[in-house]
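This is the structure I have questions about; it appears just below.
With one protein chain removed, the remaining protein chains of the complex are shown where they sit.
We call the chains A, B and C, going by the order they appear; numbering starts again at 1 in every chain.
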Amino acid sequence: MADLVQFREATRAWLETNCPAEMRVPMKSEKDACWGGRKFVFQSPAQKQWLEVMGARGWTVPDWPKEYGGGGLSAAETKVLKEEMAAIGARSPLMSFGISMLGPAILKFGNEEQKKKYLGEIARGEIRWCQGYSEPGAGSDLAGLQTKAEDKGDHYLVNGQKVWTSYADEADWIFCLVRTSTESKHGGISFLLFDMESPGVSTKPILLISGNSPFCETFFDDVEVPKNQLIGVENKGWDVAKYLLGHEREMISGMGLGGERQALGASVGGVDDPLLRAEIAEFDVDSLAFAAMSEKFIDQLKAGEAHPAMPSMMKYAGTELNKRRHELAMAAGGSDALEWDSERSRGGKLPREWLRTKANSIEGGTSEVQLGIVAKHILRLPGA
Amino acid sequence: MADLVQFREATRAWLETNCPAEMRVPMKSEKDACWGGRKFVFQSPAQKQWLEVMGARGWTVPDWPKEYGGGGLSAAETKVLKEEMAAIGARSPLMSFGISMLGPAILKFGNEEQKKKYLGEIARGEIRWCQGYSEPGAGSDLAGLQTKAEDKGDHYLVNGQKVWTSYADEADWIFCLVRTSTESKHGGISFLLFDMESPGVSTKPILLISGNSPFCETFFDDVEVPKNQLIGVENKGWDVAKYLLGHEREMISGMGLGGERQALGASVGGVDDPLLRAEIAEFDVDSLAFAAMSEKFIDQLKAGEAHPAMPSMMKYAGTELNKRRHELAMAAGGSDALEWDSERSRGGKLPREWLRTKANSIEGGTSEVQLGIVAKHILRLPGA
Amino acid sequence: MMILTDDQRMLQDVVRPFMAEEGAIKTQLRHWRDTGCKDGFGHGLWKQLAELGLTGILIPEAAGGAGLGQVEANLVLEEIGRNLTPSPFLTTSVAAVRALEESAQAERWYPGIVAGETVAALAVDEAKSHNPAATALEARRQGNGFLLNGAKQFVVYGASADLLLVAARTAGTAGETTGVTLFAVPRDTAGVNVENVALADSSKAARLTLVDVALDADAVVGEVDDGWAPLSRALGAGRAGAASELVGIAAGASEMTFDYLKQRKQFGRLIGEFQVLQHRAAHLYGEIEIARAAAHKAAQLIDAGDPRADLFTAVAKAKAGKVARLAVQEGIQMHGGIGMTDEHDIGLYMKRQAVIDELFGGPRYQAGEVARLSGY
Partner (left out) sequence: MMILTDDQRMLQDVVRPFMAEEGAIKTQLRHWRDTGCKDGFGHGLWKQLAELGLTGILIPEAAGGAGLGQVEANLVLEEIGRNLTPSPFLTTSVAAVRALEESAQAERWYPGIVAGETVAALAVDEAKSHNPAATALEARRQGNGFLLNGAKQFVVYGASADLLLVAARTAGTAGETTGVTLFAVPRDTAGVNVENVALADSSKAARLTLVDVALDADAVVGEVDDGWAPLSRALGAGRAGAASELVGIAAGASEMTFDYLKQRKQFGRLIGEFQVLQHRAAHLYGEIEIARAAAHKAAQLIDAGDPRADLFTAVAKAKAGKVARLAVQEGIQMHGGIGMTDEHDIGLYMKRQAVIDELFGGPRYQAGEVARLSGY
């Protein structure tokens, strides 16, 4: 306990010295975030410096082991670090699918050599990762994937196509589910890592209804992947995928958990229509109740008391709520909010975000999939 | 056309002479209706007289053939009769499951002898019928029935139990689905008629959550039913049942079609709460739109243009709407409406009717069953 | 921290089996209903609750109570809801106790409540819908005391109550929160006329007519013209407690329904195998979890004296009411015909839900409060 006090003081002093002033200003949007990687263009020297000092200390991933580039902090120390960073408004030094998704999977399933190489790169923000899971036509049925990896002795030969790879056009490496056997649906999947600059890899951005293109189609045409880039056991990649999906679902279910606790009716500014006001009040009841649930869920997670299927319930409820929120924000915005590019719709942000939310209940497992999981694993209904 | 004008004049004159003044006053409730049958106690000489004169003319069932006790009227003449009755506010002379359900089935499936006997009795209101379809544990799966009818040469020996027989304790005869073969589920069902005073028949009223008991459990213990009381072909009773169920569904889907077109908000009297007002306005949008649909549906039925599965859609939408109507009426009634027996809840009518509506989406095929029918027969979705 | 403490879990471990046994539907609700009991609840159970230390759960230890908080009271109420146990616990041990808090009247009434001998009721509503600011029942000064005239309704267990807490207007006009004064009125006071009314759930609520009811000045709870403070305390506690009772009703109804889905066959399959019922059940499950969290949050904020307590209490009452309504409606629909019979318990859940949902303001009143407290 005394150690923790000491750690807090040391951390505070170190942050005070090492966190640049510019990195203590809140981010305006995702665009201000540091994504790292080979292609990343730093927005400022401060941003670069902040990543470097934090990466060097392993504090981009404070609770990972030191030998893999982490900070080697205990859970209590990690909490102190986060509190001290929050206290000075320090930005996160690095946004990364490597940290949030791939890292934990490598920690659990990777061999020593892989841990050393990949985790270090992730911690220092040297490699930006993207995820190769979904395939055209597979949708919610992830395990139905067709991308083929043939055993060619020292390497796999990968052919196929992925969709919904976030920022594939900006990423350096991909972690990818491939089919190494057709004998069983779930049993023939393997988990591969490879460089997006490998010959045969190409990407094509997907234009969304919101007018944005954060996702790509990614094509593999005779891509050679060395065998030491297989994580875990061949044909057992589904275990890695499930582990990783659990993380993703928790992340998505947690999306709405932090902020947005303010009543919608207070934020849309002036609700004259009594019928709209009534609907917004109804929404705020559901939304504030969900905020309470989110708080409880986080506490349950921390205490290790959350049912393993609870993230599905949270993901379902949270995303459906978020869709409703934006429907009501559009209603409150009236014809102003329908303008595609004007200042009245905040430069088109209002309608685009509204359209974007429609994917909330599709990505990361549809609402229907989540309800099925709850029915099966929590309610234990027959045949679910 | 000229004939029709003449018919209208003659009908008007006849009604003027023969419809007692008391029978031109609107009914206050179902209790004012004339149900006929052996046990019926007429509320007034006028009620009895009205049934007799109409029954003698066959005008209780104006479009049935004359030889079976009907009026032998054409569709156009039947319409004229109804219009003329409506013009003077004449009550229906007879409420009868025999008319609305059994009669059409006997007309279609019965033999000559059966038509003569049963249709005449129905037309004159001599026999009150009840329906023996549902069985305990069968629920929506009507064809899963277990009541057994063994072939004993000249008669069937019936053993088993029915539930949800409306007014079984007041009815004279029952039309009843029984199992005459276990070889196939739908193929082993037969359609029998028998006297409720037959030895071995007993009934027990079911107390509902509304506190009323319009339904009974009905028990058959070695009931002997003469073979000439089988309608249609042995083991083909499911055809009769389906035909009859179609009628029932149309009747139920038509229940909300006549009246209730007034806005709910106008009838509950004073909606102070703006949130309740908003919900009621939302309801009235749905309700008045459904009124338009009901009008269209009736026109489609008349023109023979209604899809055969359309009654399922109407039954589903109408009953769900009716449940919502009563939920809102209760909300508007506040704590007054919760009083079980006081004048403030109209003698308890408000809460009892509210509770009663919960059966709307269960009886006559659940909402789930209706949606399944629409999915299968209208949308033709696979595996529906 | 939104998960229960060890002490709270221990309390739950005591109350849950107790209520499932002693407070069971057959033992309590059906028994008192079918024997036509005028109270609609059992004094024996009330005494048992006292022996468990529950009737005085919110009363300070110094005054002989358990000195616990709203969170603990809510744990009891969830079990009461789950078993539809008829009991004056909510009105007496939660609402009335909070109203009397730190007033001179507390000394007079707390011992009886702790002992399970006294029943108290809240007399607030004057019309079919809850609207405490609209209080119009007149309290005119007379000598050192007051003369009360007016009517109240939906006074739950009012006919069985020893103590009536009556909101009256001493100043201002209906619609204003100032000028309301709260009076502690023994039910046997001259001029208090009580009509005992059976509600749909076979609980009882009184209609009161007060004709020239003369009270001493010390009948005032809190300050004259400032009864809004104790009244709000009582209503806040009552609403938060009702939220937990509604969560219990939802939980009881849905557990019964989920079990039924695993037993009942239709078309040759367990009905729980039908995907539409699975998804509706899963949705309902989630909603109940959310409502429980909301009720818990409201209780915590009340206990912490947090300024957001009123907002979250309104959220919790509205949410729990809506969710419990969904639970009983799905319950009846999924049970099918059997659920419409008096013999089956699921219908009793529907009736009780309707009453508790309306008590201390229905979901629309509460949602309106959410809007008002959020400044829109």
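Details
Heads up, the rule we're going with is that a residue touches a chain if its C-beta (ideal position, glycine included) is under 8 Å from a C-beta of that chain, and two chains touch if they have at least 3 such contacts.
Predicted, not measured: the structure shown is a model, and the values here were computed from it.
Screening B:33, B:143 or B:378 against the full complex identifies B:378 as the residue touching the chain left out.
When the whole complex is considered, the residue among A:3, A:16, A:150 or A:273 that touches the unshown chain is A:273.
Set against the missing chain, the residues B:85, B:317 or B:359 yield one that touches it, B:317. Listed for chain A, the residues touching the missing chain in the whole complex are 134, 137, 139-141, 144, 163-164, 206-209, 211, 272-276, 279, 323, 330-331, 333-342, 344, 351, 355, 358-359, 361-363, 366-368, 371.
Those residues of chain C that touch the chain absent from the view are 274-276, 279. Although one chain is not shown, part of chain B still touches it, namely residues 263, 265-266, 270-271, 277-278, 280-282, 284-286, 288-290, 292-293, 295-296, 299-300, 303, 305, 313, 316-317, 368, 370-372, 374-375, 378-384.
As a working rule, only the chains that are shown with their structure count from here on.
Averaging C-alpha coordinates per chain and comparing to chain B, the farthest chain turns out to be A.
Between the CA-based centres of chain B and chain C the separation comes to 42 Å, rounded to the whole angstrom. Separating the centre of chain A from that of chain C, both taken as means of CA atoms, is a distance of 43 Å. Residue positions of chain A with contacts to 2 or more other chains are 277-278, 281-282. Residue positions of chain C touching 2 or more other chains, listed in rising order: 277, 367-368.
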